[in-house]
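Only a part of the assembly is drawn; its chains keep their places, and the rest are absent.
Order as written gives the chain letters A, B and C; numbering starts at 1 within each chain.
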């Protein structure tokens, strides 16, 4: 969840209402898009910004309710792909009502068929982003190109990785020449060992959420694993802050919209997400939050939105070039046991 | 409690002067510097989301915006923390009282029983409560059986769950200071009150209670302060309609990275609590307090 | 009734009745159980054995606040968080006395104990004697049926003590309160009380009117404890009341019991009944030959310390008005007294003037 400006809460009353959970600051500031979507689907939308963290959302909203067959009082929620994979596996969600959603065809082909939801029966991406390396040029004194550069002893103690296991492990699997799109625990051993060694040698300062941006911009950090959306903003103010997709490859993640199994308004909910797959609306959303849109044709619509739109359309961190898209991988789905082994090994390294 | 120096004693002429040094150091290091940093931050404005060295521009709107935007969470925080503090007093005072005055040689043991559950971590305690309050859990069944709760009623994801969790989690912070205060009371004073026609209740109200007020006050601070800033209980026991200001702060800091707003929230919190504490001190009787 | 703290016997089968409106004093050496006895009467201690009856009813298990009895504590036990005024008003307020009546009574009592000007102070801002007076006022203000006073005047100077004694007497006369009084001031006990109980090591040794206790002590302990007494070891020589003291045969009225010839006994004479004579006692007086050992001026009297031939000390108090021969230590004189000034008491093993706690009492 990622970007903010002031917002005003408005309360609608009466009629059909659907309840949607999303990450904070993941919509335009004054929620004009929500209002527009309400008009489009002919129902009220109770838009809750109550997702802070996948695990936390799972532990506080999904598991206590869906785990016991009870409604979480949501008609749709948005979580990151691995969590989406988990809830699909747990059969806590229901299929989208594709017939009601013609725009979903605009989904970028690369995202259309993840291993954990073949054919996107249950999920569609809300936004996506890339994981790569960010560095502060004025600290490193050189450009970085590879994940290997994070292990440069010159940056000892001034490097952070992400607490998001799939991002950090995925990058190092790529560095290790392994394929994270079909991960096995054996394949990941090398990556885990490298990460562990970085931690033990003091190379690594810590594992972070997105608070790395602060340290990166103040110079406390030389380099880190980072998300493209964050760095897009930083770069604008300080050209020394740079983001690269490592030569060995980066990761692509997506946040996905899902409908809980208990919802009785699956069709309305599907139509709601469909609204954002209209490239015009998708471009509006991109303008507002500057993440990578999963919708084809957004770049064209952006260019129609004046100089700011043009600038965004030219920004490879917002509208990635084909070759950078070719460099990123989606972390494949893990079965329950594999996931546990990954999580445990990673937790052992992060010290938790 | 006012304890006038004994005839003509100048308190603490005997205090080794060296003892002042930590105090001054503390004031500077722990009080002024962080507070100043925070104040400055709260009046700065960010150029954009990732502007981590916001300019100090006397941005008072940080405050007004925070209040209008999060007024509800503020109200909820203080309501929850206030009720939890009252409940802690209601449960903790009798507990401390029984232990201090009737514990005899089991006092250590009893005090232990109160404190031991809190040796498990905060999160685990909160989770244990979640099990306890679960829809199929013992408490809900009990309340449904006695008819307090409607049949489909639940406790989890209600205000009561949050308040209950806060009460449970902060109880030792209430019990221990009250115990320390009660333990020092000269029982002969209670004898004297009873001799003067006061039944147990009046003797308690007129003698024991006033003399134990410093403990109640300290305990209230130790309970109210962390409770009003707490985010764990609201997150795990409450629903999205029961978030407290701690959750907002957490979000501003960790997710939004909006430090000026977070700092402003902190200052507003501080101001309100300070006022609340002053009012509370006056209710308990300032003069009696120290 | 008996009270034990663990295995320590603080009060041992004390058994007495106190009449309504009586002024009853308890005397006894430090640690003999006076305070404990009072606390049982007041209801702060439950007797380990025996019962406490108030006006016929067994109140052993009645809580203190339902006994119409007030206490002036040895340690005052003033409420530190209240002003003097509030301390005194505590009792009446507990009983829901109307507030102007409270005001009147408290004002009156503060007047009596001469603390009207200190009404607003906290107890910790008062001197020791002032605190004691507050404790006194706090108990008196309730006009209770019985008042238990544990050394209530101990911290007051003589004049104020006397004034307070008079006040207490007056209140007793007017209100008819029963007073139970612990004091270390024998004069106080003798002047004020209707009856005195002398306690020793948890036991009541003698109960009686002051004069009785003073003039006719029933034991060496009582004789030695109340007032001063010359206690001369004596051997009974004849059934008619003749004893041998320091080699001399003296007639003596026997105290209770029937001493048999040959019994060891103790002859008691009060110092103020002893006259110091240069010549052998005549006209009905009897006496023993002594050596002067010391002379001490004591205000109203001069204390002459003498030694009997067997070494026992004999003390004479000689009034300033009695023309005393000029004496120096070492002078040979006679200590004489009228025969009825002496009493014969049963001998006891323990020295009475040393109330040493017996080791077997403490474990």
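As a working rule, a contact is a pair of C-beta atoms (placed from the backbone, for glycine too) under 8 Å apart; a residue touches a chain by one contact, two chains touch by 3 or more.
No experiment lies behind these values; they were computed from the predicted model shown.
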**Study point:** Chain copy counts across the complete structure file, not just the copies drawn
**Key:** A x1, B x2, C x2
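In this text, only the chains that are shown with their structure count from here on.
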**Study point:** Closest chain to the centre of mass proxy, which here is the mean CA position
**Key:** B
Review point. Measuring centre to centre, with centres taken as mean CA positions, what chain is farthest from chain B?
Key: C
Check your understanding: Taking each chain's centre as the mean of its CA atoms, how far is chain A from chain B in angstrom?
Key -> 38
Practice item. Indicate the whole-number Å distance between the mean C-alpha point of chain A and the mean C-alpha point of chain C. Key: 94
Study note, to complete from the structure: Rounded to the nearest Å, the gap separating the Cα centres of chain B and chain C is 57
Review point. So which bits of chain C are touching at least two other chains?
Key: none
Point to revise | Multi-partner residues of chain A (at least 2 other chains) | key: none
Point to revise | In the complex, chain C residues that touch chain B | key: 42-44, 63-65, 69-71, 73, 75, 77-81, 90-91, 94-95, 122, 124-127, 138-139, 142
Point to revise | Complex contacts: residues of chain B adjacent to chain C | key: 1-7, 186, 188-189, 191-200, 202-203, 206-207, 210-211, 288
Check your understanding: For chain B, which residues count as touching chain A in their complex?
Key -> 47-53, 65, 69, 130, 135, 156, 235-236, 240, 250-251, 254-258
